[in-house]
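To start, I am sharing the structure in question, which I have written as structure tokens.
Of the protein chains in this complex, all but one are displayed in their positions.
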Amino acid sequence: MNPQFLMDGLVAGAMIGLGAIGVTLTYSILRFANFAHGEMLSWGAYLALAVSGGLGLLSTSLTKPIGPFSFGWSLPLAAVVAILLTGLLALAVDAVLFGRLRARGGAIIILVMASFGASLALRSLLEFIFTSKPAYYTKALQIAVKIGGGLRATPDQLLSLGLSLVAVVAIHLLMTRTDIGRSMRAVSENPALAGIAGVDVRRVIRVVWFVGAALACIAGIMTGLLVQIRPYLGHDLLLPLFAAAILGGIGSVPGAMIAGLIVGLSEAAAVQIVGAEWRAAVSFVILVAVLLLRPRGLFGRAA
Amino acid sequence: MTAPALETRALVAGYEPDLPIVRGVDLSVAPGELLVLLGPNGAGKSTFVKAIAGVVPIHSGSVLLGEREITRVASHRKIAEGLAFVPQTENIFATLTIHENLQLAAVVLPKAQRSDRIAALYRRFPDLASKPSRLAGALSGGQRQMLAVARALIVDPSVLILDEPSAGLSPKIVGEVFSMLKEINAGGVTVILVEQNVKAALAIASRAVILVEGQIRHEGEASSLLGDPLIAKLYLGTTKQASEAP
Partner (left out) sequence: MSLDLIAYAAFFLTMALTYAIMCLGLNVQWGQTGLFNVGIAAFVAIGAYVSALLTTPDAPGRFGGFDMPIAIGWLGGALFAGLAAWLVGALTIRLRSDYLAIATFGVAVTVQLCVLNLQPLTGGAFGIGFIPRPFGSLAADPLAFSLSNLALMAAVVLALYLALQHLAKSPWGRVLRAIREDESAAQALGKRPIRFRLQAFTIGGAIMGLAGAAQGHFIGFIAPDNYLPILTFQVWAMLIVGGSGNNRGAILGAVLVWGLWALSAAAVSAFVPPEQQARAASLQIVMIGIGLCLILLLRPRGILGASNALASLTGKRKQTSRE
């Protein structure tokens, strides 16, 4: 068996992990399974594409690949803008839809149903604007370099892995060492008590939407860079994202990344063993196993 | 005459808009008092203090803290105004450490004051200071109550409200908690207690108010109520007035 699948699995797993952190945060603090989360990845990728393309038109020097990577400065610059815009998109959807349903005090199921509708609308809007034809940030090809152990990786892949690690550490530090992080954890455990203790719960909710969307945006851009950009990018990752968030334990940031890596590696291994067409079933198997055997996941709170 | 530390006027409140549990309560608490709210189960004592804290919706009437009307003030701002509330159950963050619980509470204070206030609380509650990195969920019942009160005291509140602080605690711990509350009151904080443990509560309170079916039925000096057969009647039997269907 070619050990290269380990590299592929790691890279894919890092993307899934990054997205799963966003899912675990919003799920633990907002308390519902947001089926529209995948669309934040897709929108992030497309927004970065649009801004990057615009920047490229303004100045072609921005499209020249930086060092060993396949993209020019237009992409990192676009990424910053895209993160902001995706965050705003998430806040807008909450203001218009989820926030209103929450205020009415309806059950979780209504929020989940609404998230289907939002997911469908958001995804189809992308299809309408950009069509379903796959798009790419750059036409530059990359050569995979040997990194030892019989494995090869492109500079883009290594950069993505590095960035994912940085992102996980950053979010973990945010949650454990900052006021807002403590407030988020408090709201996740007991929103009513948090309010009594002086936490502005509405503000925390806004922060959570933004952070979740920002992470999704980064994950989407990375997937778009390493694979391709298409409207179903996020939707197709939804099951792996949920599987990873639940396997890691809802509310655990390191858990989500670790679980993401596990899912990515398992998918890559499955592709080797049973074939690529069964890739999507792996997440399902992991999900059912977790829900039946240990619903709180690896690092989650006991119910 | 100085303004009351806390006052409610014709307060009507309840979880559902068409089902008021608190049905018109006028209460005035003087600064420095230690007031205890008594009453049979379902009287609305908990709902009353939760409404003051902003956890239960107020249908009509008003709440004043000192001279300031705080009826419509957002729940999370009330502690910044000096009104601290300790709920009965789930009153600490079990997944946060002791220190994080206090750090969280200190967010309403200006940055410069935070570490000093937390240090002051550790001096007052040495039990908590011995292992501040312990998860609050691992604490015993009495220690949790200490932490819950410490959390509430971080803003140096003018009014401290507690909902059944003795619930689930052994008599010895209840004694410790209550003497702590008496100390806090002696330090100038107005304390309002909802309690089922009538004897222990009346022993430290200056005044008692009895709530039945959402309304005040009796008020009086705590010491005079201790031996009063009225208490037994209200708790065990029918009330003076015939109860009406809501």
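Letters are used for the chains, namely A and B, taken in the order the chains are written, and counting of residues starts over at 1 for each.
Criterion: a residue touches a chain if its C-beta (ideal position, glycine included) is under 8 Å from a C-beta of that chain, and two chains touch if they have at least 3 such contacts.
If you're wondering where the values come from, they're calculated on a predicted model, not measured in any experiment.
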Thinking of the whole complex, not just what is shown, which of A:Asn2, A:Thr60 or A:Ser124 touches the missing chain? A:Ser124
Contact partner of the left-out chain, one of A:Thr26, A:Thr86 or A:Asn190: A:Asn190
Note that chain A touches the absent chain at residues 31-33, 35, 97, 100-101, 104-110, 112-114, 116-122, 124-125, 127-128, 131-132, 189-192, 238-239, 242-243, 246, 275, 277-278, 280-281, 283-284, 287-288, 291-292, 295
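Here is the rule we go by: only the chains that are shown with their structure count from here on.
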How many angstrom lie between the centres of chain A and chain B, each centre taken as the mean Cα position? 43
Interface with chain B, chain A side, in the complex: residues 179, 182-183, 185-186, 188-190, 192-201, 301
For the complex, give me every residue of chain B touching chain A. 53-55, 74-80, 85, 87, 90-96, 100, 103-105, 107-108, 151, 155
